[in-house]
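I'd like to ask some things about the structure below.
And now, subunit A:
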Amino acid sequence: MPINYYIFLSLALFAVGIVGVLTRRNAIIIFMCIEIMLNAVNLLLVAFSKMHHLKQAATLATAGTNGQIFVFFIMVVAAAEVSVGLAIIVMMFRNVHSVDVNFLNRLKH
Partner candidate 1 sequence: MIPVLFIVIPLVSGLALFFFKNEKAGRSWALFSSMITLVVALLGLTLHPDNKYLQFSADWLGSLGSSFSVQVDGMGQILCLLTAVSYPVIFIATWENQYQKSNNFFGLMLLAQAGLMGVFVAMDALLFYFFWELALIPMYFLSSQWGGEKRVQATFKFFIYTFLGSVLMLAGIIYLYTQTPDHSFGIASFYKLGMLLPTPTQNWIFWLFFAAFAIKMPIFPFHTWQPDLYEQSNTSTTMVLSGVMVKMGVFACIRWLLPVVSIASYQWGDLVTSLAVTGILYASLVAIQQDDLKRLVAYSSIAHIGLMCATIFSETSIGFQGVMIQMFNHGINIIGLWIVVDMIERKCATRKISELGGLAQKAPSLAIFALIMALANIALPLTNAFIGEFMMFNGIFSSKITHYNVIFTVLAAISIILAAIYILNMIRKVFYGNSNAVTAAAQDITWNQKLVLSVLVILIIWLGVYPDSLLNLTHDLTDTILKKSDVLPLLMKH
Partner candidate 2 sequence: MQNALQIVWLVPFFPLIGFLINGLFRKQLSKSLIAVLGSGTVLVSFVISIWIFLQVKNGNSHVAEYFNFISAGPFKIPFAFQIDALSSLFLLIITGVGFIIHVYSTSYMKEETAEHYGRYFSYLNLFIFSMLLLVMGANYVIMFIGWEGVGLCSYLLIGYWFKNTEYNKAANKAFIMNRIGDLGFLIALFLIIAKVGSVSFADVFSKASTLSTTNITIITLLLFVGATGKSAQIPLYTWLPDAMAGPTPVSALIHAATMVTAGIYMIARSNVLYSLAPVSQNVVAIIGLATAILAATIAMKQNDIKKVLAYSTVSQLGYMFLALGVGAYTAGVFHVMTHAFFKALLFLGAGSVIHAMGGEQDIRKMGGLKGKLKITYFTFLIGCIAISGIPPFSGFFSKDAILLSAFGHNKILYGIALFGALLTAFYMFRLLFLTFNGSFRGTDEQQHHLHESPAGMTIPLIILAILAFAGGFVGIPELFMKGGDKLSEFLSPVIPVQQGDGVSSSTEMMLMVISTVLVLLVIIYTWFRFRKYQAVEEKGLGKFLANKWYVDELYEQIIVKPLNKLGAFLNNIIERSVIDALVNGVGKLVNYGSRQVRLLQSGQVGSYVLLMVLSMLLVFVIQFFLRK
């Protein structure tokens, strides 16, 4: 498959993520959109990694796996991050009974 397909897909995913983050007010949805963006980038990383080592891939089975391993790392870190983020959101909900980000403007202070 041409690399373009991957690029367009991840661009689309990323755009969806951005629009989601910008337009939605629910913290959980925003969170999910961030994850979508992260995964879009991950996808791109895998695709580029494969393409970068295309010539070696014909002879070497493990060629281009560096990027994919990295993606695993990223997913692990992202998972950790999600757990922390969700915990924060839960705490916020407990405190103010809302996950509306417009309502949560305490950063100003």
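As a convention for this text, contacts are C-beta pairs under 8 Å (C-beta built on N, C-alpha and C of every residue); 3 or more make two chains touch, one makes a residue touch a chain; residues count from 1.
Selection rule, in plain terms: all candidates are chains of the complex that A comes from, given by their letters.
Model, not experiment: these values are computed from the prediction.
Trainee: Spot the contact partner of subunit A in this complex among 1 or 2.
Mentor: Looking at every copy, the candidate touching subunit A is 2.
Trainee: Flag every residue of subunit A that touches candidate 2 in the complex, lowest number first.
Mentor: It is residues 18, 21-22, 25, 30, 101-102, 104-109 of subunit A that touch candidate 2.
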